[in-house]
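A single protein chain has been omitted; all remaining protein chains appear in their positions.
When the chains are written out, they are named A, B and C in that same order, and each has its own residue count from 1.
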Amino acid sequence: MTRLTCPFCGPRELREFEFHKTLPEPGSTPYARVYERVNRLDDSLEHWQHVQGCRGWLLVRRNPSSGAVLETVILGGGAQ
Amino acid sequence: MNGTQRRGTRLTDTSLRFTFDGREYCGQVGDTAASALLASGVRAMGRSVKYRRLRGVLAAGPEEPNALFTVGTSPAVIPNVYAPQLELRDGMVLKSQNRWPSLKYDVASLLQVGSGFFGAGFYYKTFIWPSWHRWEATIRALAGLGEAPGTCELPPPAVEHFSCDVLVAGAGAAGLAAARAAARAGARVVLCEREPVCGGELEFEFATIEGRPALAWVDATLVELASLGVRVLTDTTLVGGTGGEYVAHHEPGGVPGANSVYKIRPVAFVIAMGAVERPIAFINNDLPGVMLLGAAERFLARYGVMVGSNLVLFANHDRVYAAATRLASAGMRVCAVVDIRDSGALGAEATAQRATLAQGGTECLLGYAVISAAGGSHVRRAIVAPLASPSATRVIACDVVLVSGGWGPSAHAGLQEGGTTRYEEGLAAFVAMDQPEGRENAGAANGLLELPRVLIDGAGAGTRGARRAGADGDPGATPIASGDPAPRLVPFWRSPADRAGEKRQFIDYQNDVNVADLRATLEEGFVDIEHVKRYTALGFGTDQGRIGGLLGAAILAELRGEPLKDVGTSRLRPPYHSVTMSSLAGLRVGARLRPMRRTPLHDWHLANGGVLEPMDLWMRTRYYRQNGPAVFEAGIAEAQRVRTSGGIVDGSTLGKIEVAGPNAAVFLDSLYLNKASTIKVGRSKYMVNLREDGMVLDDGIVLRLADDRFIATTSSGHGGHMLSHFEHYRDTEWSGRGVTVTDVTESWGVIVVAGPQSRTVLHSVLGAAWQPVLDTLTHMAFARGAFGGQDLTVLRASFSGELAFELHCRPSITVALWEALIAAGFKPYGLEALDILRVEKGYLVSSELNGETTPFDLCMDGLVKLGNPCVGRDLLDRPAFHESDRPRLVGVRALDGKAIFYGGAQLTTAEQPNRPCGYVTSSVYSPTLGEWVGLALVSRKQPEGAVLDCRDPVRIGDCRVRLTSMVHYDPTGERMKS
Amino acid sequence: MMAVTQISGNGIELVERPIGRVLEFVAFHFPPEGAFVVGWPAAPGAVRHDTLGGPGLLHFAPARWLAPSPCAEIAALVAAAEEAAGTCVDVTGKWREFALGGPRAGRVLASAVNVEAVLEGRECAAITMFDCPCILVRVTDGYRIWVRSSFATDFIAAVQSLRLPA
Partner (left out) sequence: MTGPTPHYSALALLRARLAGGGFWRPLWTGRLLKQAYDVVVVGAGGHGLATAFHLARDHGLKVAVLEKRLVGYGNVGRNTTIVRSNYLLPENHYFYEDSLRRWETLSKDLNYNVMYSPRGVVDLALSDGDMIGAARRGNAMRLAGIDCEMMDRAALDRFCPELVASRDRRFPIFGALVQHRGGTVRHDAVAWGYARAATALGVDIIEDCEVTGLRTAAGVATGVETVKGYVQANRVLFATAGHTGMIGTMLGVTLPIETHLLQAMVTEPIKPMLNTVLVYVHPGHGETYLLQSDKGGLVMGGYLDGFPSYTREGQWSRMEDVVQGAIAMLPQAAGVKIVRQWAGINDMTMDGSPIIDRLRYDNVFLNAGWCYGGFKTIPASGAACAKLVASGTAPDLIKAYRLSRFETGHMLDERGGGPFPVRL
């Protein structure tokens, strides 16, 4: 489990971020988008917010079994 | 044993007085509680948890399982302080633990008699009748070690977060070599050491480094480290951490006090925390006077204490002879060295030392074992026998038995974050491996015990750490050294014993786990080490298995007839050493648990009789003392005054989000049930938004400042969630599409002026410029201007049902405006009164918007029908939300117009008295209507006018109520619109 | 409003500085695009200094800049940018400004966060210190800190209650 690198603020302690949810499968029904959760063991796509920093929303790819953070992308501003 | 002319590296000549169990002793500055008591001839220092056996000090570090003291006088005592770590101070008051009435005479120790009765897990098999709870009080009184503190006056710790290139934990030979190499290479190094002094085993080992005695080398190295800017933190233990940030805990003097917590983020981390010596199990190996070999050496070297006069040493490796030589040269008589190995196993150096010892009169027995120790309250005799014929025992008179079964590397830190272990044959122990990037073990922690190899390993780790941090200077030559011989250890875990003897061969001292317990555990099918640990409490003590964990696993392997490497040890969990709770709590203690958010009027409320209460992180005024003896009366008086003439309330905690940009309107449409895009500039609308699952999330007024600019107000309690909710949709679905979201909660103080006289008072306060505006402002419209040179928005909106105006003004003028209104004759009211006014009007707050209600439940069908597609809308058509008994918001009053009922009462029908059909969400005494009125969420099957039982068994009991319309007062709202 | 010294002693100087009008400019796109970028502190954590030499325009969040008491030049820059690339919000009253100086200023902040890591490769950073949302800038004589105004009183109390060993 390492730090989470906010693309804007740089590497920060994980306690500064809040997890929102794992992303639903693309194209799923409204029910599935809200209630179902994709539980991949080693490659989880998630939305987080850097609440104690720039308050930016991030797309984070993590390995929930090892705790490693694989990739972070800033969402706002039409970036992706 | 006279303590006067003791010479130890830590000692000074100044003497100290302290008391232990009421008796006065003296020690010297630099002594610990353990060293001073040993020097004063005290042996018994504690009692074990389960059998309460009398115990002496076993080890010389925080892994000490027996000698734990309670420090200080009740009620402000500190329990379970490790005697070998507790630095003595003049006048210190120490008490032994877990004994009544005294350490020497403990009544409950009679339990030992029935020790067979109380084998491992006995309590699972008994105390079933009449019930466990009946026996529990007695058992809990017997259990536990230290005294429960009644008060605690510890200051919060000093906390420091910082980065460095190379963090080295442990300042023994390996750690010093690592720190020096890294620092010389130009890296920024931090070295933390658990003990007050550096050097580790170098303190007593026969060792020369770079041609100098080891301790001289240690001192020289520390001087060099200082010159290279290395930060050396003594009395500082590496206790844990997550994600590459490591936590070191500084507890000076070994007792909680002015502690510090360091949060260190290194590029590279070298674990050089050494190894922990383990005992060999023999009968009565817990008698006071049985001690680990290394402990005796440290007491001698550091504190000048001779732990006994006549010693018997018992080991399975060559280093026992070097130790015997040192102890003898200090004047202690080494009666015998009992070595389980045969002569072929010894190295040259040990053979020579053995010969010298023999000439000095020491019996050097090979192929022998100490079968048992004896002597009543402390060691007086050791019974030895050849391993070949264990019954051919011989007695050797002695007052101390020093035992050493080898060393277990401190693998704790190395096992976190993916670390695993490998079995090291030569050590008969497990070493941590598979370390994450930038972390490695060095020296004894890496399974190396010979000084030359320890120094090479340390220097190598330090250099690799420096390189990883980009420091490419010359780390200098690895120090040439010579030290105690290679152990040439032959694994040996316990001396021969019959079944009765096995009951007194102790493995985990603190919880009295003996060999017989392991045998019984196997009998009951608890085979895996994790099961054995949980069943017998092996490794549950404050030492967390440092003393008995490996020993227990090895003996379990022997009983299972399997190799130790297949049995393994139980999983080591953080913290790596016990940590004082006040240090863990850091700065968030007392009033600092969380910051207190203050409105611009906070100080005025405090100065003018305001009684403030927490709401989220804010503090809000509940009522003003001058309006009544308590909240109930004051609330009624303040509410009545608003209805009759008027009053002002601080609404600054209202959440305010400014949404701007060309797509601001359609963005808000996508989040709210009703449309923001239809609001005309200069007007506002009551808006409701949904959570993703269709439940109502929040409601509030949205003002349109311009075509492309709105202010959305949110309820105070939901502040954080609403802002994140807006920001989430703005950053995902609306990313880059001309919408911006800005929190402006603190940019505007809010003063609500409510009551029939509110317009008149505002006239007098706001002055002529505002005259025409105030007279023409229609309901839900607002005007923007200034007051005292700062922006002021006046919004005509009412939460009390009276004519009311919300003044949104900059914080710098909020107090001035408020005081002007006070001067103009309006008095303040608080939340209690606000609640009365809004319940009378049937307006909603978080008790109704509680995350469980759909818009239909809250009678907002009209808003849903408008068909505005928004977040949460498409899950509203789920069948449950349209069932006949789905709740609906209604008004509620006492049937007789007099009865009292509160929010939280349940509503039942006569037919189903035990299955509520609804509950009262809010209830107030209405001074205007002269009775209690409330709001309730009740099944749709119950129409308006229905009479129900209002059940409140946990408070004031039951009464009968009838359902009414939600609006109890001025249903047409003409007072508000006048 | 003039500067108020909140704390002065044992190596710490905490002075609350007067703060007037405060703007937050939010661009529609991140990373910021368009002509307005010229003269703007476009990089994350970049700061443009105002005519008095102090931090005038702080890029403290994605496509979000703080302009505390903007000088005429910066006010003009912001107004120009608002035409094309984003919106400007007058947040006056939202932030209170502090100057933290003295030899132990760094140690004060280290009680809350790893200052070096937070400011690495940046001139300003949005960071929560002592549980108070802040914007932190390193300046020649210490640090300039903007604290959300409802938290400011407790921010001062938190610094006051620190026990910093010698």
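The rule is simple: contacts are C-beta pairs under 8 Å (C-beta built on N, C-alpha and C of every residue); 3 or more make two chains touch, one makes a residue touch a chain.
Please read all numbers here as calculations on a predicted model, not as lab measurements.
Engineer: Over the full complex, note down every shown chain the hidden chain is touching.
Structural biologist: Across all of the complex, the chain we cannot see touches A, B.
Engineer: Among B:E136, B:D434 or B:D707, which residue is in contact with the omitted chain in the full complex?
Structural biologist: Once the missing chain is taken into account, the touching residue is B:E136.
Engineer: Considering the whole complex, which of B:E363, B:D616, B:E819 or B:D874 touches the chain not shown?
Structural biologist: Of these options, the touching residue for the absent chain is B:D616.
Engineer: Of the residues listed, B:V107, B:A477 or B:L593, which one is in contact with the missing chain?
Structural biologist: In the complete complex, the chain left out is touched by residue B:L593.
Engineer: Which listed residue, B:D235, B:E417, B:D650 or B:D669, touches the chain dropped from view?
Structural biologist: Candidates B:D235, B:E417, B:D650 or B:D669; residue touching the omitted chain: B:E417.
Engineer: May I ask which residue of B:S96, B:T325, B:T580 or B:N674 touches the chain that does not appear here?
Structural biologist: Of the listed residues, the one touching the omitted chain is B:T580.
Engineer: Using the document's contact rule, name the residues of subunit B that touch the chain not shown here.
Structural biologist: 49, 75, 77-80, 116-117, 119, 122-129, 131-133, 136, 139-141, 143-152, 154, 240-243, 245, 247, 256, 416-417, 499, 519-520, 523-528, 530-531, 534-535, 537, 540, 542, 544, 573-575, 578-582, 584-586, 588-594, 596, 613-617, 622, 691-695, 721, 846-847, 850-852, 875, 878-881, 902-906, 908, 913-916, 919, 922, 951-955
Engineer: Hey, which subunit A residues sit against the chain that's not shown?
Structural biologist: 1, 13-15, 18-22, 25, 31-32, 34-41, 44, 46, 48, 62, 64-67
Everything below uses one rule, namely that only the chains that are shown with their structure count from here on.
Engineer: CA centre of subunit A versus CA centre of subunit B: separation in Å?
Structural biologist: Those two chain centres are 26 Å apart.
Engineer: In angstrom, rounded to a whole number, how far apart do the mean CA points of subunit B and subunit C lie?
Structural biologist: 32
Engineer: Taking the mean of the CA coordinates per chain, how far is subunit A from subunit C in Å?
Structural biologist: About 27 Å separates the centre of subunit A from that of subunit C.
Engineer: For subunit B, what residues touch not just one other chain but two or more?
Structural biologist: Residues 245, 736-737 of subunit B touch two or more partner chains.
Engineer: Quick check: what residues of subunit C touch more than one other chain, meaning two or more?
Structural biologist: If we look for residues of subunit C contacting two or more partner chains, we find 28-29, 64, 114, 117.
Engineer: Please name which positions on subunit A make contact with subunit B in the complex.
Structural biologist: 1-3, 13-14, 18, 20, 30-31, 34-35, 47, 49, 51, 55-57, 66-67, 75-80
Engineer: Which positions of subunit B touch subunit A when the two form their complex?
Structural biologist: So the residues of subunit B touching subunit A come out as 242-245, 417-418, 692-693, 723-724, 727-728, 730-732, 735-737, 874-875.
Engineer: In the complex formed with subunit B, which residues of subunit C make contact?
Structural biologist: Per the touch definition, subunit C meets subunit B at residues 1, 24, 26, 28-29, 64, 86-87, 89-95, 107, 110-117, 130-132, 148-151, 153-155, 157-158, 161-165.
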